[in-house]
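Sharing a structure below in structure tokens format, with a few things to ask.
The block that comes next holds chain A.
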Amino acid sequence: MMIVVSFLARLAWWLLLAPLLPGIINKVKAWVAGRRGPPVLQLYYDLARLWQKQVVMSTLASPAFIVGPAVAWVAVLGATTMVPLGPAGATLSFRGDVVLMLYLLALARFATTWAAMETGSAFEGMGAAREVSYAVLAEAAMIAAMLTLAVQTGSVSLATMLAPSVGTSAVLLAAGLFTVLLVENCRVPFDDPATHLELTMIHEVMVLDHSGPPLAVILHGASLKLLLFAVLLTQSVLPMGTYSPAVAAAVLVAGVLAVTVGVGAVESLMARFAFRRVPLLLTTSVLLCVFALLVAWQGAA
Partner candidate 1 sequence: MTVGPLIVLAFAALTLGVVVGRRWPRLWLALTLTGAGAAIVASLAVLFGAVDWEWRGAFRLGGEALHLRLDGLSAIFLALVGVLGAAGAVYAREYWSDAHYPASAPRGRAWWSALLLSMMLVLTLSNGLHFLIAWESFAIAAFFLITLDRGQRAVRSAGWLYLAASHAGTLALFAFFALLAARTGSWDLGPMRDQAALQPLLWLALFGFGVKAGLFPLHVWLPSAHANAPSHVSAIMSGAAIKMGVYGIMRFSGWLPAPAAAGWVVTGLGAASALLGIAFAFAQGDLKRLLAYCSVENVGIIMVGVGGALLARADGDAAWGRLLLAGALLHVWNHGLFKGLLFLGAGSVLHATGTRQMSRLGGLWRKLPWTAGMFAIGTLAVAGLPPLNGFVSEWMVYLGLFDAVTSRGASAWAAIFAALMLGTAGALALASFVKAGATVFLGAARGKRAAEAHESGRTMVGSMLVLAALCVMLGLAPTLVWPALARGVAAWQPAWPVAPVPQSLQAIGGAQLTLAVLLVAAGLFAWRRLRGGVARRAMTWDCGYAAPTARMQYTSASFAGIVGGWFRWILRPELALRRPRGLLPLRAFRLERFPETVLDVVIAPVGGLIMQTASGARRLQHGSLQAYILYVVAGLVALGALVLTAGVR
Partner candidate 2 sequence: MRDLNLLIGLAMGLNLVALGSSRLPSIIRATALQGVLLGIMPLLLEHDIGWQVVAVAVATAIGKGVVIPGLLQRAMRAAHIEREIEPFIGFVPSLLLGAGGTIAALAVARSLPLLPEHAKSLLVPGALASMLTGFVLLIGRVKAISQVCGYLIFENGIYLFGLLLIGSTPLLVEAGVLLDLTVGIFVIGIIVDRIQRAFDSLDTRKLTVLRE
Partner candidate 3 sequence: MRQILLVAVPLVGAIVAAFWRGDRTRPWLLPVVGAAHLALSFWLLVQPPVVAREAWMGFDAVARAVLPAVSLLFFACSMYAVTYLRLRSERSNRVFVAVLLAVLGLLSAGHQARHLGVLWIATEAVTLAAVPLLHFNGTPRAFEATWKYLLVGGTGIALSLLGSFCLGYASMHGGGSGDLTFVALSAQGAALSRPWVLIAWVLLLAGYGTKMGLAPMHTWKPDAYGEAPGIVGAILAGGVTTVAFTALLRVRAVVGAAGAGAIADRTLLAIGLFSMVVAALFLLGTRNYKRMLAYSSVEHMGILSIGASLGPAGVFAALFHVWSNGLTKGALFLSSANIRRAANSASIDEVRGMAVLTPRSAMIFVAGLFAVTASPPFGPFFSELLVLRAALGTGHYVAVVIFLACLLFAFFGLSRVVFAVVDGRPRPATVASARRFVETAGAVAPPALLLGLSLWLGLFTPDVLRESWTAAAAQLFPTP
């Protein structure tokens, strides 16, 4: 009974809270720009409206065009079940679950890009190509980050990897993971979700042809992914294990909020990079994570 309740609670946290983050980001951007901006709950309205809408589908697209977003959404949701929520812990936890989480995210990427290629549109092909290419470096960074955590904690299961206090590598790791968060979620400076020029987009351009419920699923999945990274980042940097449950919960919420605001701040202060400079920044994030790993090695020795 207790298990079911806690499971439902975690599920609720992930599913219901996720769409809040983009809203917050937009609020922050608007606030910095001195506008009123859309309401924080804008995405919820959008999702509700999209769910009602009819699907328009390219004549070229195969069923996978519709199935793809669903798969991606399930994959991300699956990934979230292994990420502990502070005191609430994780739904699923076993040795090596970290690898499963990474590969579920990869599965989501696969489904999104596959669906994008369905339409045979040059723009969506462009987006897909960029998505998978940048993911190559992001993946390396993530592996390095996870190795760092593993070295620090001597564990290979997320629940325990994220729990204890963080060693000296926290700063480096935070910087690295934050960059990865930005690229994985296609935020500025890698991608500009708000732009109106398809040539410069990554994620948004991939979903050009999607409409109705599938688009809703995609948007929700994206926010879910953002939340996942935010939670991951918070817990890998802050010593969650040392707090009492209540505090931990509060800290987690605060952390996620902080990350979100940070993303907003970056978006409003920075411009999008030229594409040829993107790999440079990504490599930097990889190096940050690797350095974090070395520091952790020394620290834990």
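On the choice of candidates, all candidates are chains of the complex that A comes from, given by their letters.
The rule is short, and it goes like this: a residue touches a chain if its C-beta (ideal position, glycine included) is under 8 Å from a C-beta of that chain, and two chains touch if they have at least 3 such contacts; residues count from 1.
If you're wondering where the values come from, they're calculated on a predicted model, not measured in any experiment.
Student: For chain A, which of 1, 2 or 3 is the touching one in this complex?
Tutor: Per the touch definition, chain A is in contact with 1.
Student: Would you pull the chain A residues touching candidate 1 in the complex into a rising list?
Tutor: For chain A paired with candidate 1, touching residues are 54-64, 66-67, 69-71, 73-75, 78, 92, 94-100, 102-104, 106-107, 109-110, 113-114, 117-126, 128-130, 132-140, 142-144, 146-147, 150-151, 154-156, 198, 208-209, 212-214, 217, 279, 290, 293, 297, 300-301.
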